[in-house]
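The complex appears here without one of its protein chains, the remainder shown in place.
Entry: chain A
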């Protein structure tokens, strides 16, 4: 697949990124308004990855966390810019491989995104917070693993798996439902193989 990382850097893509960052923010806001025990803060990053490809997805993710870190003073968010970048790239690659066409593919994409997030977040969690994630369920598992003498890295890995994989699964199911409902007029803006035809 030579088109895997090909990206069009036109105005449409540069407008997509802020919209995706806004969607991330709304997802997080709705999750907290409805008091859901999930983050749901990467809906926009996934949409960016699916519409614009891995590069745009990665930029969406990283820019999202950097902008929040530098404007709301939430230095915790800043640390996870790398994780968001990974999620955007992973979803973008899966979408370019044609996995977001069917529901089963969307679930597979969710697993890939979840595992990418776990692999990148675990070392960050250990370096910055000694292994905890700040999510009650995950941290309870971490406390249990430490009490039963398991290594910090393994406990932190479990902690992150319990939080990230269900979160990404639900995120991508929501994204799948949204993408399916988008008009062709909009998605065609981001298609790679559109050639301008001339009539003469």
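Note that in this section a contact is a pair of C-beta atoms (placed from the backbone, for glycine too) under 8 Å apart; a residue touches a chain by one contact, two chains touch by 3 or more; residues count from 1.
The criterion applied here is as follows: contacts and distances are computed from a predicted model.
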Among "Energy-coupling factor transporter transmembrane component T", "Acetolactate synthase", "SUF system NifU family Fe-S cluster assembly protein" or "Cytochrome ubiquinol oxidase subunit I", the UniProt name of the subunit that does not appear here: "Energy-coupling factor transporter transmembrane component T"
Of A:16, A:95 or A:162, the one touching the omitted chain in the full complex: A:16
Residues of chain A (touch criterion as defined above) contacting the omitted chain: 9-12, 14-19, 21-23, 25-27, 29-31, 33-37, 40, 43, 47, 63, 67, 69-76, 78, 128-132, 134, 139, 142-143, 146-147, 149, 151-152, 174, 177-178, 181-183, 185-186, 189
